[in-house]
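The structure is given below, and queries will be raised subsequently.
As you look at this complex, bear in mind that one protein chain is not there, while each of the others sits in place.
Entry: chain A
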């Protein structure tokens, strides 16, 4: 019964999306009372659509948490013996459920736009909601015709097949929804761009409305990528935290585009420049989030992160992808002529710095895109090849470091035009810190590889430079969004420091350990005390008991495990990690050798935690900015300068 209710809600939501498109299209064409009524209907329809998707998703959560095995999806992806949290999380740990989550977030976001957005011109808002409904309709069709999450199974099996044990982890339970909120937020920003193109309303008012959604999406994408990276780090058991894997790239590409968009939309909002480029970026960012969904859903590229994969449905998503991106580009091509270029500016200005930021981010995005898709292209031409870390590090690495250097300068630039000498004196402290840092790490730290050395130095310099905008300012009157920028840029510095430090200072020890014999790694002495059996809800394990001592400090125990899951039969490595102030000790229990010794993998990773701490800081900076912007927007309710009137 619950499943049928969910399915009915989904069909109704699809019907409402269709209605929303019709009302928006007709309403924008008709003048007079009828047009007004049609346009007036769009908001309530969007809210109702959001509610219906929420009902459908609630129904899915209910059948999963109640282990209703007569629903095919539950039987295939859940198990009666699973802990409750993972029963619920199982609802989106599979293809159909994750797509339903996608449309639910999309529907709720559309409802939120309809309820909350008060600054945009009415017609632009109606066109925006129309565009949002078009995107939603494609996904409803996809769900209803090829991925029905509520299909029944008869006869119902007693227990179910289970969820991939790798996914049985709190990080993974919340990681996909975070990324999806990011993707969907981008699609809302894109809907705004379409709305503004349709009504020829590209200007500061539109930019301010769109910026909030871009910021919101960007915060979630940042969190999602950071969490995904940490998950891969502790779950895969080899100490790596980024693999340039297709699924990682699929989440990185929308983030890069959203980061560029975030910076260019600020130019539109503040100085009314870069209009056409900003619209183009919105199209690109949306295309990247759709491509991301496609790459992950279709399983066309193999990945360590791919869990809910279904090649046959890839074609459907590919068709949707082509339709949406093609449509967006066609609309952009048709209407870009009507978007005035906007204000121009001097190269040496804040705007100039933001153009350079967009340029470098776009090139990095291009590199990640071509590197990710090139194996597919090559395969189509009959060559099997792999593109991996060596390519990305060699190409995107130097450009990213250039971008970091630019980040140190950009926020210190003045709007409109700046003076070269004054700029040099403003950036001198950061430059000095960078050079001193590099000299110090070279002479005292023994770092000789050029890229990590530059990374360490730039990280220190950027840390100084990112705080510099607060220098000699009244800290109480500094707006919250300026603090946001400072914190986010500081986060990049912290993260970069962690990455560079991990790449040069990590110590690795792979040993066949004998019980009682200490192994030295970094400042630690690790002794295997014994192996014990352990048992959990739906797994059993062998646990290594490691006694660890740092120098003369208090000893502590670490317990890495080899875990065995029965449904489906899988072995996972449960790493045991000790976090110290200056890094992490990472331990993994391997197999038993013929001589009875146990394989241990130990890493001492100085400052590695900075990578994710930095990511969290970046997201926090985004949140502060968002709060600051919301506060400012509430003070300025009505746009005092309507730019271009709609016709």
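The rule we apply is simple: a contact is a pair of C-beta atoms (placed from the backbone, for glycine too) under 8 Å apart; a residue touches a chain by one contact, two chains touch by 3 or more; residues count from 1.
Definition applied: contacts and distances are computed from a predicted model.
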Protein that the absent chain corresponds to, by UniProt name, given "ABC transporter permease", "Protein kinase", "NADH-quinone oxidoreductase subunit D" or "Cytochrome c-type biogenesis protein": "Cytochrome c-type biogenesis protein"
Which of A:1, A:33 or A:535 contacts the chain that the document leaves out: A:535
Residue in contact with the excluded chain [from A:65, A:362, A:478 or A:549]: A:362
Residue among A:34, A:85 or A:566 touching the omitted chain: A:566
Touch with the omitted chain, as defined above, among A:81, A:451 or A:512: A:512
Selected from A:381, A:443 or A:475 as touching the chain missing from the view: A:381
Where the missing chain touches chain A, by residue: 236-240, 243, 245-246, 301-304, 306, 344-347, 352, 355-356, 359, 362-363, 366-367, 370-371, 374, 378, 381, 383-391, 395-396, 399, 508-512, 533-535, 540-542, 562, 564, 566, 569-571, 573, 590-591, 593-594, 599, 601
